[in-house]
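Worksheet for the structure shown next.
A single protein chain has been omitted from the complex, and every remaining protein chain is retained in its original position.
In order of appearance the chains are A, B and C, and numbering begins at 1 in each one.
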Amino acid sequence: MQLGLIGLGKMGFNMRSRLRDGGHEVIGFDPRPEVSDVASLEDLASALQAPRVVWVMVPSGPITDQTITELAGVLSEGDLVIDGGNSRYTEDKPHAELLAQKGIAFIDAGVSGGIWGLTEGYGLMVGGSDGDIARAMPIFDTLRPPGPVEDGFVHAGPVGAGHFAKMVHNGVEYALMTAYAEGYEMLAAEDLVKDPQAVYQAWTNGTVVRSWLQQLLAKALKEDPNLNEISGYTEDSGEGRWTVEEAIRLRVPVPGIAASLFARFLSRQDDSPTMKAVAALRNQFGGHAVKRVSESG
Amino acid sequence: MQLGLIGLGKMGFNMRSRLRDGGHEVIGFDPRPEVSDVASLEDLASALQAPRVVWVMVPSGPITDQTITELAGVLSEGDLVIDGGNSRYTEDKPHAELLAQKGIAFIDAGVSGGIWGLTEGYGLMVGGSDGDIARAMPIFDTLRPPGPVEDGFVHAGPVGAGHFAKMVHNGVEYALMTAYAEGYEMLAAEDLVKDPQAVYQAWTNGTVVRSWLQQLLAKALKEDPNLNEISGYTEDSGEGRWTVEEAIRLRVPVPGIAASLFARFLSRQDDSPTMKAVAALRNQFGGHAVKRVSESG
Amino acid sequence: MQLGLIGLGKMGFNMRSRLRDGGHEVIGFDPRPEVSDVASLEDLASALQAPRVVWVMVPSGPITDQTITELAGVLSEGDLVIDGGNSRYTEDKPHAELLAQKGIAFIDAGVSGGIWGLTEGYGLMVGGSDGDIARAMPIFDTLRPPGPVEDGFVHAGPVGAGHFAKMVHNGVEYALMTAYAEGYEMLAAEDLVKDPQAVYQAWTNGTVVRSWLQQLLAKALKEDPNLNEISGYTEDSGEGRWTVEEAIRLRVPVPGIAASLFARFLSRQDDSPTMKAVAALRNQFGGHAVKRVSESG
Partner (left out) sequence: MQLGLIGLGKMGFNMRSRLRDGGHEVIGFDPRPEVSDVASLEDLASALQAPRVVWVMVPSGPITDQTITELAGVLSEGDLVIDGGNSRYTEDKPHAELLAQKGIAFIDAGVSGGIWGLTEGYGLMVGGSDGDIARAMPIFDTLRPPGPVEDGFVHAGPVGAGHFAKMVHNGVEYALMTAYAEGYEMLAAEDLVKDPQAVYQAWTNGTVVRSWLQQLLAKALKEDPNLNEISGYTEDSGEGRWTVEEAIRLRVPVPGIAASLFARFLSRQDDSPTMKAVAALRNQFGGHAVKRVSESG
């Protein structure tokens, strides 16, 4: 079918390729002319036959807000907008309502798979009405991995449910990464273990802990066995923070996910103010030696 | 090749089957005559041709200690004992030294895969000398999953390294299970999400969080969508505790694994003494209402 | 000086007493006629001489919102409203702006001390302009504990800073309570220790861990040595949740405070969905025995 696709970055670019390979007609728009098929959102709207389906794949927050607002201006009654970015699920209802004023339908779609989705397919979690989702199903069917539809795709609930599920997915992802990483640090710390990479490689098959992430860590360790080239400084993209915030709203204890989030915050601090205060306290009551800043390595 | 196999419980029984299917001659011993091939360890020793290879697959701790001590009595110089149970890695060196006094070699083997190992193969992490491991390799090759040897098998280092790697494997497993479980609780708590099982099913393909454990949780939720039949009371089998203890020895921060371990402890308490003390404190300073025991549901 | 005081609950009632003992003229309003000095907010406004100072001490959230909205109607230009409740600091600016439209000034005041404040004084953290705070200082001076003003009172910053400081205070309080409670559980679990209460009593003097909360726990344990009468079910009043949410906004890692908050959530669950999922997973891969619900004690 025909699809407008806004945002041709790391994710959107690959998705256009996968959709075209799947026989769809994709007209992409991106502010960078070298990757864009049209010059503007207006051109995109003109190039698509009504009723249109437009997939938004831009950074969450203000840029998604602005894109959806502009789409409300250039699209028409009966069109359908799919937000496939990592928007917070609480933004979906306002976006849906804005578009509904013009008679435009809305689906929120959580998309997982990263750069591997191009070849392996993307895990999809979508929210919206049955009718809207049925309408976009040919697109979802091409994006999702081959195999039974329920493995790799879920209509999670009404508008918002797709991004909520994706948010939880990413929160879980944080905790999984921490789990494997803690295991790596222990293997690397113990002299008996000759080569942590070989252990991670062995875990890729037959073990209880095998997973796609686990394979990726084995691969990363093969490329850089002591991770010498990589700093522990780690960004977070929002979903981890949102997951803990929503857990608090829902009164769900999430010590594993929260620990993973806080570890990322900590990784970005040159020196931890918390630990400076702890060191200062030890100094006060115990006369314990503290490391003065001038002694820092 | 010929193998003596001591312990025909849930794991050993299946391993005997897989090894026999792989063409090995396995003589099994178990105190339960209905599953045992021989009547005693002495009979086992007599039935095997020297130099013998004997695999011990019994509960870790005193029973493994006793079995290895008895084997030191009935085996001969040049024989090889493999401890495939979940012994703490610190017990391996004493076991190896005990056997070495009789000229008997020792390998520690961490075995992962649970009841699925019978058909899919077992992930193996072994510790010992190159020569000893080469000698037992035909057995390892049959137990491990098919495919490249390095995916599913690792010679992790000298005696002790196999069980150390398996201990870390299980520590990581604890944290992975907690990660998926926290995600489940969040999905189940949010009204927007119609069916947490469907989300878990969708995660099995294409997503970043897909894994074998993740598939199992999808399967468990299919069988019992609200987990109504299962209590949260959860045992721990030792490796999780040991992992945190060894992390402390190695000064490795493991907040994710520790949180998972503590959650298990907590799941086995009728009421948390810690939280009783917190409630008592709130009552003291704030005159906050506390729930009296008589009000408990 | 003269003060209007709205809300004569556990805190407000005591504060009226302390202020009157300190020589102030306090006119209190409460919906319960048996404790109220006037019949309505209108009556309160009439009873006070302009320019008025009115202290609001009602539950945070909708009731505080409504009270401040109503005060905007009955007070006059030049009056001053102090919100002494546990409002989230983000609500202070909207409240200040609402009142400012009528020329009414606003101070946010975090008040700590619980039921003990009546006799010992209240710790105060306030936000607002220098002028407004100078104007209310006689009230603050009576409410705060005797001694140097900087011990027990702080002008933390502009509007919002008082409640922010109080929120952090309560977050820290959560973590302190957990720390003492974990220590109690360990002492109670170890057979060598004859009487955890005696240890807590001994800690009240000379030790590094001595504190007011620590004394209260010693007292609570004296009244009920095994805490048999108290359930671990523990409410949370909002500040703990807000502290973790604000920590996430500020990218501050707060593992201690978050662990305390999650422990409270958990204490209110009959059975943990997270642990049910962990138990279900163990059952899937290991054939581990799980506790069926029917077996629960």
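Assume a residue touches a chain if its C-beta (ideal position, glycine included) is under 8 Å from a C-beta of that chain, and two chains touch if they have at least 3 such contacts.
The shown structure was predicted, so the numbers you read here are calculated from the model rather than taken from an experiment.
Just so you know, the chain we are not showing touches A, B, C across the whole complex.
Checked against the full complex, the candidates C:Gly84, C:Gly117 or C:Pro273 give a single residue touching the omitted chain, namely C:Gly117.
The residue touching the chain not shown here, chosen from C:Ile27, C:Ile82 or C:Ala175, is C:Ala175. Per the touch definition above, the residue from C:Gly4, C:Gly28, C:Gly84 or C:Gly183 contacting the chain not shown is C:Gly183. Of the candidate positions B:Leu99, B:Leu176, B:Ala263 or B:Ala280, contact with the unshown chain belongs to B:Ala263.
When you scan C:Ser36, C:Ser129 or C:Thr204 for touch with the missing chain, the hit is C:Thr204.
From the set C:Ala45, C:Ala156, C:Leu227 or C:Val278, the residue in touch with the chain omitted from the display is C:Ala156, counting the whole complex. Contact between chain B and the absent chain runs through residues 208, 241, 244-245, 248, 251-255, 258-259, 261-263, 265-266, 268, 272-274, 285.
Against the chain not displayed here, chain C makes contact via residues 89, 112-114, 117, 120-125, 127, 144-145, 147, 150-158, 160-161, 164-165, 168-173, 175-176, 178-180, 182-183, 185-187, 189-190, 192-195, 198-199, 201-214, 243, 246-247, 250-257, 259-260, 263.
Touching residues on chain A toward the chain that is not drawn are 10, 114-116, 177-178, 180-182, 184-185, 188-189, 212-213, 216-217, 219-221, 224, 227-235, 255, 263-264, 266-267, 270-293, 295-297.
Criterion: only the chains that are shown with their structure count from here on.
Taking each chain's centre as the mean of its C-alpha atoms, chain A lies 32 Å from chain B. The mean-CA centres of chain A and chain C are about 37 angstrom from one another, to the nearest whole unit. Per-chain Cα centroids separate chain B from chain C by 46 Å. Residue numbers of chain A whose C-beta contacts span two or more other chains: 208, 251-255, 259, 263.
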